[in-house]
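Handing you this structure, nothing more for now.
Complex shown without one protein chain; remaining protein chains in place.
As written, the chain order gives the labels A and B, with residue 1 at the start of each chain.
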Amino acid sequence: MKEQLWENILSVRHNSPLVHNITNYVVMNNTANALLAVGASPVMAHAHSEVRNMVAIAGALVVNIGTLDEYWVESMISAVDEAKTLHKPWILDPVGAGATTYRNEVLAKFISLKPAVIRGNASEIMALANHSLIQTKGVDSTHQSTEALAAAEILTQQLGSVICISGATDIIIDQQRKVFLHNGNPMMGKVTGLGCTASALIGAFTTIERTDYFDGTVAAMALLSVAGEIAAQYSAGPGSLQLNILDKLYNITAEEFFNLLKFEIKS
Amino acid sequence: MKEQLWENILSVRHNSPLVHNITNYVVMNNTANALLAVGASPVMAHAHSEVRNMVAIAGALVVNIGTLDEYWVESMISAVDEAKTLHKPWILDPVGAGATTYRNEVLAKFISLKPAVIRGNASEIMALANHSLIQTKGVDSTHQSTEALAAAEILTQQLGSVICISGATDIIIDQQRKVFLHNGNPMMGKVTGLGCTASALIGAFTTIERTDYFDGTVAAMALLSVAGEIAAQYSAGPGSLQLNILDKLYNITAEEFFNLLKFEIKS
Partner (left out) sequence: MKEQLWENILSVRHNSPLVHNITNYVVMNNTANALLAVGASPVMAHAHSEVRNMVAIAGALVVNIGTLDEYWVESMISAVDEAKTLHKPWILDPVGAGATTYRNEVLAKFISLKPAVIRGNASEIMALANHSLIQTKGVDSTHQSTEALAAAEILTQQLGSVICISGATDIIIDQQRKVFLHNGNPMMGKVTGLGCTASALIGAFTTIERTDYFDGTVAAMALLSVAGEIAAQYSAGPGSLQLNILDKLYNITAEEFFNLLKFEIKS
């Protein structure tokens, strides 16, 4: 499967898919730059007057609720509706799931619209499982990754979505498959919005023909975590890491990618 | 004319003009930093309750529709109206012209308000000519730069605006003059919002006394494309290029500028 991941990276570079992002204010610049760096084309558009038209010309839609408000949620719902009508993949980034009642209510709506892929950190994925469609037992924070995996399994069974839990180990699952990625660097947690970047890149990789959303998600996460791991080696802190990741997403070679990739298929 | 370009660059550094930007969320940080780097002062303000007052204290207004919505378009229209009343220059950046009906309708309105300068890429300039005031023949994408120039000529004749087409070669025209700039680097296309930066810098350069909007636009574009060309030489990728351009806008010398500038006056 490793060769296939690299082919998917080359495919995005070659095809330059247009990815429509309705995302938060904090990360828009870095998200756009990350999409450009991997060879994709970003567009950000949220006006009620055009959001459906923009979905129509994009290859994928990424919805990120980081700085949501009532107007933006309506934009997101229209965009998702259009994406579903046109059979285009849409990705959900449930930023801050569990933090407020409003976020949970909005996410319950989005969950019911069955994203192609959901990517969040462990606590967001657990909150989605707890507060949205599904009743689970309470979260035991001492066993967070086990609990998050259990939450992801419930979500994928119920929704059919690919679920990606990002963290020290990235976990990608669907109803049949499970992949663990052991790349990255702890300093990546000190750069705002790398999770949002991951979701945007997943958007780009769901547009690849001849692969499915699961393999696309694995390729996007592998690319970002390997690029981040390399970039962290020569970054004095999170400021330089933010831009060194962009450089590495742009200029990473197959040799660099395969040298570092730590990839595990679980049964 | 080369000496005049550098004098204009020094004039902006010396006078620190206040540039009012109503622009998109993706680029606001980088736009503000670019204006500061060349010596100008940025202000971003869009509230209906203050937008006219902010125009009144600024030297120029830059309107960029990248992430437009209904509220922001109303802000933009009020601001442009005030700029025209006060005889201040306003610059239009028609991001995504042609992408949606809504953008085209908004741009038709803005075009009718006759910007001092319009800056876009080739496809945006062609879309403006096609969808706004003017009927042209269909665009032949195999001859994009010729077609874009034809579109720019129609726009400048009809509106009296300076038209700037940015790309591998930047073209600046008005009803009498035509300048081609052959600077820059392809990696600049991988940094989000450098076109938006160009428009903001043009805003700063339209405030210079003793020059006109055409020469100001040429100076702004020459500065950005030469700075970008230099910065690209030591940038490993688009992440470092974004900040190296800011550094070079700030510390470029006359010698560096004149050494690289490739400038052509067409008849």
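Observations on the model:
In this text, contacts are C-beta pairs under 8 Å (C-beta built on N, C-alpha and C of every residue); 3 or more make two chains touch, one makes a residue touch a chain.
If you're wondering where the values come from, they're calculated on a predicted model, not measured in any experiment.
On the side of subunit A, the interface with the absent chain consists of residues 24-27, 29-30, 66-70, 96, 99-103, 189-193, 235-240, 242-243, using the contact rule stated above. Listed by residue number, the positions of subunit B touching the unshown chain are 25, 28-29, 32-33, 36-37, 42-50, 53-54, 57, 71, 242-251.
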